[in-house]
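Heads up, one of the protein chains got dropped from this complex, but the rest are sitting where they should.
In order of appearance the chains are A, B and C, and numbering begins at 1 in each one.
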Amino acid sequence: MAVFLELLVNGISVGAVYALIALGFVVIFKATEVVNFTHASLLLAGGYVIARLHPLIGFWAALAAGIAAAALVGALVEFLILRRAHVGSRGVLAIVTIGVDILLTTELTRQIGTEVLALGDPWGDRVLHLGPVTIAETRVVALAVAAALIVAFLLAFKFTGWGVAMRATAEDAETAALMGVRLGRVSLSAWAVAGALAAVAALFLCVFPTPGLDRGTAAAAMKAFPAAILGGLDSTTGALAGGLIVGVTETLMSGYQSELAFLGRGIGDAAPFLVMIVILLLRPSGLFGTKEPARV
Amino acid sequence: MSEPVSEPVSEPTSEAATPVRDTPTTATSTTATPTAGTPAPGASRPLLAVPGITARTLRLVLWLAVVAVAVAVPFYLEGFWLQAGLFAMSAAIGAIGINLLTGATGQLSLGHAFFLAVGAYSYVYLSTDLGLPTPLAAVAAVIVAGLCGGVFSPIAGRLKGAYLGIATLALIFVGQHILFNAEPVTGGFNGRPVPPMELFGLVFADTPELVVLNVPFGSLERLWFLGIALLAGVAVFARGVLRGRPGLAMNTIRDHEIAAGVMGVPVARYRAGVFVLSSMYGGLAGVLVALVFQQVVPDYFGMLLSLDYLAMIVIGGLGSVAGAVAGAAFVSLLPQLLTRYSDALPLVAEPGSGGVSPAEAARILYGAAVVAVVLFLPGGLAGLATRLGRVRLKELRWAKSAPAPASRR
Amino acid sequence: MGKIGTRAGVAALALLSLAVAASAAGCASGKATGGGDGAGATAGGDGVKTGPGVSATTITVSALTDLTGPYASFGKSLTQAQQLYFDQVNAAGGVCGRKYELVVRDHGYDTQKAVAAYTEVAPKSAAIAQFIGSPMITALKQRVDGDKLLTIPMAWATTLLGSRAIQVTGTTYDVDMINAVEFLVKEKGITSGDKIGHLYFEGDYGESSLNGSKYAADKLGLQIVEQKIKATDQDMSAQVAAFKAAGVKAVLVSVGPRQTASLVGVSLAKGMDVPFVGSNSAYSPQLLPTPAGPALLKDFYYVSAGTPVSVQNAAMQRLVADYQAKYPGETLDSGVPTGWSAAMIVDEAMKKACEAKDLTREGVLTAHRSQSGFGGDFGTPMDFTFFDKPASRSSYLLKPDKAALGGAVVFREAEVSELAKDYPVPVG
């Protein structure tokens, strides 16, 4: 039982980080219906700025700079590329974001080179002991931050003009435009927000229990894909739920891999995708996603 | 209100003679801008007098040249180029498949690499373990890939857009898990050696030795012809699909799914069917790439491969066979060219010297190509080629009052 | 062209194709038989038989490396060290009256690029002094064997054994792990009945290692708790939880440096204070400045047949000095001596082949396989006379050290454990 608890708590804490990444996908998808593969490089960009600046200006200032930088990169990608891409389908735009991601990731990994960069966070490798269970402080913070951000987004979507514009655009972009919503601004702001979220996620992805930022960090963004999808690509609550489900599934499957040997060793990585498929078969728009309206 | 009847409100414009509804001829004339790239014989108006002959002649000369080059290549180029060419051919076959799915039908798939894996591993398993003759094993491998696509098609038919795209990611991760773990079939992380194809007594391997016209014909030279034949066959087939009624239905599903349904296109069946067809193309690409590799290893069939395929069709041109081939050639040859000629290229630094290495330059160029094509070159490389060279030919065809081909994008 | 029907067109096409093909033969393209392709040995002016990659003035040696993928840092060290080696040999007059030329191809840990690069360089190379990536070498193993091209893989899985042309240097991962288990039993108080965790990568690196640890555990009455991960996994919390739950007394580590750092860090933070012993690919000095550094310094060791750069012998000190002079500011990791000694293996084979006046591939292989007591300055002595067993069975135990050059010092001198001596190495 203690093992199960330990794994569960670990899974939830990993899931919080996935949720933060997934939230970035969700914000962009909500506003533009684009699946953003550039998210991996936004992560890398945010993490890189934090890693490079923290020895110079301190952790918190570096964090702020990293968030700002990633937001800027996100906004630039939207403004310089996606806005100008005249393509028929969102699928093609998704492929464009793959192209942008390749560009950015190649350059950023070239900058990072072969180093492993620490982010200079104040939590270090401290852990909290909750009865028989231990959990890294960074992960507790991540969980709190993810929950806070998701609540903040829920409130913002409900009560601010930006949120109403975003929801209106998400539901029906053309009608939103007819109401005077400036779609360009909505999508620009969504990209900037997603960039900022990516930087926050990068922080928690690169601190303890992982050793730091390096060229492989971006790969973790992949795990947030099933999280975002199974929660529902347009749902903030879904991002949290999806992140937690992926985190818990992965951790439990890894932790019990000896018992699950018949599924093959290393099932932890494939498991979230299997869960995702099952959920999509039952609910094609994810757990909390809105059914894609029949639009012609 | 004193003058109840009078002149029409709309004044005739200079284009008044043009009917409102476009006939194919006028549709072309809006896009057709005669350019310098047109071959000389077709460049002048008078040819319209004998449009059929001229157009056919031009096409014939073109294809003649293509075939001649394709046949001559193994006699001149060294193994590196042949292998690069074979990778490009395999990529082209796979890219045609995903272009049917993503380009023509609008279904995003990130799982194409999985079907390549199915094709490659099935070929090995069927020919080695089950002892099927290799050509039969290859055909069966393609069918197995199609079956796998069919198994996934309930999902493919149900999901669309982003959801389908990411659901297909699952194929990659789950697929690789199986490749690594189902050792009796897949050989685990080591993969398995690929038995050479044997067709009408000809073995596609280095032994027994074969010398054709004084040139030693090793496996690559022999495979070259197999690759050309396969590519030509599947390209013609895909072109038929795209230009026929299925292609029209696919495009309608992509552009206006509900309208397609209203018009009686069995949307779900089509989506599933195209998924299966695209999987079979992937499977065939996998068989060819396995024959070239001579050993299948699980690492190869990862997500990067899938992303490469998407980049290919965007760069080449969505929804067209020529686009898929052009994009495949671009994406698979670029890194090899850059690596090979890194010494001579001013912008590319020697590996390890700290500058932009060839591999990085290739990735940057190919990322940039995806972006540039979408921003500046709608229609991709194939669209560019069409604009530069084929305009006249098309016009000639239409001048013959043949029905317009289905819109290809 | 006039009126040409489809049939006529096809006929013309066929004719033209034939004409082109015929002209290919007629004009004797570079590929025509005898044009230098293939293994036809030719005697040079100096009476030395030469094969592909050897001309009257140069010997071309290739490096298929990873400078842009996951092993970029290792690949860079290897490549620079080898460049340094061949430069020095050339400066000293070269070998057999010829200068070395090192052709470097970066495949970025991509199988297709590696296969393509091999196809490009193999016909013009006399040897491959470095080939990174087990999956890549595995994919090409048959061809390398068929090409009789002396190849030094930079991977130590047993699957690479069994080919006359492929020379795995030093120990294989399984031998290292056997030595590691014996070290744990001897010096870390592990006794029969205890459980030992083994965290390993999917793939032949991890699974070769696992073979070794399982063999040793079986012989010593220990129990291995397996945890397999992928290279993309970064956070080892779940694995630590599993190890902790199983009550392991020590952990073997056959993963990448990042995973090692996470594993060791999380274990200590969660109060699982046990010794860790890693394979030689599990550690990188670049981890020491990160927050995981202190944990690694505490009770982590790694096993290697190569000596660390901090070792106090003349050859190593000269290498370090030369390397730092040529590449100031570059990381000095285990790749430097490893790359250097691989280059040396190639060089020795060439020298021996030259003595025999046979620089054909067969000649180089024969020369190489005649050496039974190679090296010693940069690692344990190696025996190249067989190719179905590791060249060495003795490994050093190294320990991270912040102050040391290269971030590691020898903790225990090289030893062959009793078990490793008799261990039947699986081949292929």
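We adopt the following convention: a residue touches a chain if its C-beta (ideal position, glycine included) is under 8 Å from a C-beta of that chain, and two chains touch if they have at least 3 such contacts.
We take it that contacts and distances are computed from a predicted model.
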Matching the hidden chain's UniProt record against "2-oxoglutarate oxidoreductase, beta subunit", "Carbon monoxide dehydrogenase", "ABC transporter ATP-binding protein" or "Molybdopterin synthase sulfur carrier subunit" returns "ABC transporter ATP-binding protein"
Of A:61, A:179 or A:261, the residue touching the omitted chain is A:179
Answer key for B:229, B:259 or B:388 versus the chain not shown reads B:259
Where subunit A meets the chain that is not shown, the residues are 88, 161, 164-165, 167-168, 171-184, 290, 293, 295-296
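In this section, only the chains that are shown with their structure count from here on.
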For the pair subunit A and subunit B, the C-alpha centroid-to-centroid distance in angstrom is 33
Two or more other chains are touched by the subunit C residues 68, 76, 202
Check: subunit A positions touching at least 2 other chains come out as 222, 265-266, 269
Seen from subunit B, its contact residues with subunit A in the complex are 102, 106-108, 154-155, 158-163, 165-167, 169-170, 173-174, 176-178, 180-182, 254-259, 303, 307, 310-311, 313-314, 318, 356, 360, 363-364, 366-371, 374-375, 378, 409
The residues of subunit C that touch subunit B in their complex are 1-4, 9, 12-13, 16-17, 20-22, 24-25, 28-33, 37-38, 65, 67-68, 75-76, 79-80, 83, 104-108, 110-113, 115-117, 119-120, 123, 134-135, 138-143, 146, 159, 202-204, 207
Per the touch rule above, subunit A residues touching subunit B in the complex are 29, 33-35, 81, 84-92, 94-96, 98-103, 106-107, 110, 222, 225-226, 228-229, 233, 264-267, 269-270, 273-274, 276-277, 280-281, 284-286, 292, 294-296
